[in-house]
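Let me give you the structure first, and then I'll get to my questions.
Note that one protein chain of the assembly has been removed; the remaining protein chains are unaltered in position.
Here is chain A:
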Amino acid sequence: MVIAICGYTGQGVETAGAILSEVLRANGRRFRTWRDFSTIIRGGLTSFEAYVDEDTGGEAPARLHAVDVAVVWDRQAAERYRDRVRHVTGLYGAATVDGVPNANRDVLDPVGFNLWALGVVACKLGLSPEDVQAAAMAHFHQRVNLEPLHRGYAKAAGSTSSGPVQASDAPDTAILSGNDALCLGAIHGGVRIYCGYPITPASEILEYMAAWLPEVGGRAYQVEDEIAAIHMAIGASYAGMRTFVATSGPGIDLMTEGLGYAATIEVPLVVVDNQRGGPSTGMPTKTEQSDLRHLLYAGHWEFPRIVLAPTGVVDCLAVIQEALNLADLHQCPVLVALDLDLALRRISVPWETVNDALMRVPALRGRTVLPPASVHGYRRFAAEDGGLPWRTVPGVRGGGYVASGDEHDERGWMEPDFQSVRPTLHRRRLEKVHCVRYDRPLTPVGSPEAPVCLVGTGAMGELIHAAVAAHPDLYRGVLLRQLWPVPADGLLAAVAGAREVVVCEYNATGQLAHLLATTVPDGGCRTVRRYDGEHYTVEAFLAALEAAGETLHGRVRG
């Protein structure tokens, strides 16, 4: 069943969603939620949607267009859902809203609307009123008037035949967003220091780290800007502590300065870009995957980098740890491309799945020398065996060197003989990502016989899964996790035999398609693109695929 609550921002729609999620989790129901919010803190529309299964366990599917129950505050909200409810009797709302069936209306106060809506949907979902009441009381620390909740319940009960569904043996379930997963993975991977600057949709990462890190001996710092954040992270990483930074497009612009520096001094650095609609300040609360080119090319060249992208919420748990490992193994920046949709959507996940994903990645520090070790005749940037140089950190006796952004020799000293260091040290530094030690560059989905191969990253992952599940004879998929360097061999194998390759992405210019165009056979692929800030529902995605199949528009030539 899909439910939706829509009111204006500031009305507590998200709070109702949080309480509902907690009850669903405690009941072991399988579900996923979306938040759709406006840039306006008070006054814009905010929606909370949840897909809830009768079943328990497993991962919930992608967002669906059709909604069973929508509770709306006003006319604007009603218009958003009128076409999406399966039947008009699924529309509930305030007495003042036209188009809502009479039996489904109630005289509502703006303040109590969220609890009333919570009552309606909880009843429709068969949740016991006691559970919801208890969760609401806990959420508000006992200080709340629950009268609207009961009224909502009664309203929905009047038109509902099914009684409460009894919770089955509730499995141990967690509710997880991409941002949650990223933070858990990072902390599990050994991150104990975090520096950040607030920005939608990455602020939560700073908030979680600020709340969680002190409990495990760590610290989070809210710093003056993203330039400070990345340089503090470089300092901490140089000093041997694992860390990462996360921001969104405008912050990535500022962080660019630090990327080249980290790469030049060969310090591990993980940078997460929680992409939102650009350019400039763009659409802060809307999703997009339009920073790819920036992540690939940012900075005055030439320096090595690796770019990864998680393919789903659970995948974030592992990818951030793999990014930390790759940064240590290759001593270079690793950029992680997230998108707003993936960062903010919440899904129910069996705790065991979370635990497995966390545990799968052991921490690898590569050639890092930590105190109390000591070294002799040490040259930081010398790599005799054709591999990577050893990296000492402060406290290692004999390990002193200069970490300089100026071009340097093997000791790190500036003003070297450029003629001699550019073909040696500089080349070694550039070429160290030619062979990336990553074992999960992509995941193929579906049958290798299917003629049309859908390629995507991030939020596209679950849509590709849904499309393949809907039409297994027509579609197969490739969820790409390593974007740079392009994992050419794996990609070629995955698309082999496909009649058509369709690259699916949230941007206007087909950035991923352009990146892959030189690798994909016949030099080209079709694209499915969306850039209006909204994310696809499964139905809309399938329609877009169909349309792309019919037109030649969108063909990218390599």
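Here, a residue touches a chain if its C-beta (ideal position, glycine included) is under 8 Å from a C-beta of that chain, and two chains touch if they have at least 3 such contacts; residues count from 1.
One rule holds for everything that comes next: contacts and distances are computed from a predicted model.
One chain of this complex is left out of the view, and of "Polar amino acid transport system permease protein", "Phosphate ABC transporter ATP-binding protein", "Germination protein" or "2-oxoglutarate ferredoxin oxidoreductase subunit beta", the protein name its UniProt record gives is "2-oxoglutarate ferredoxin oxidoreductase subunit beta".
Of A:Ala157, A:Ile227, A:Leu430 or A:Ala540, it is A:Ile227 that touches the chain left out of the display.
The chain that is not drawn here is touched, among residues A:Gly395, A:Pro472 or A:Gly533, by A:Gly395. Of the candidate positions A:Ile193, A:Cys332 or A:Cys504, contact with the hidden chain is made by A:Ile193. In the full complex, chain A touches the hidden chain at residues 15, 18, 21-22, 139, 174-177, 180, 184, 187-188, 190-193, 195, 204, 208, 211-212, 214-219, 221, 223-225, 227-243, 257-258, 261, 265, 351, 354-355, 394-406, 411-415.
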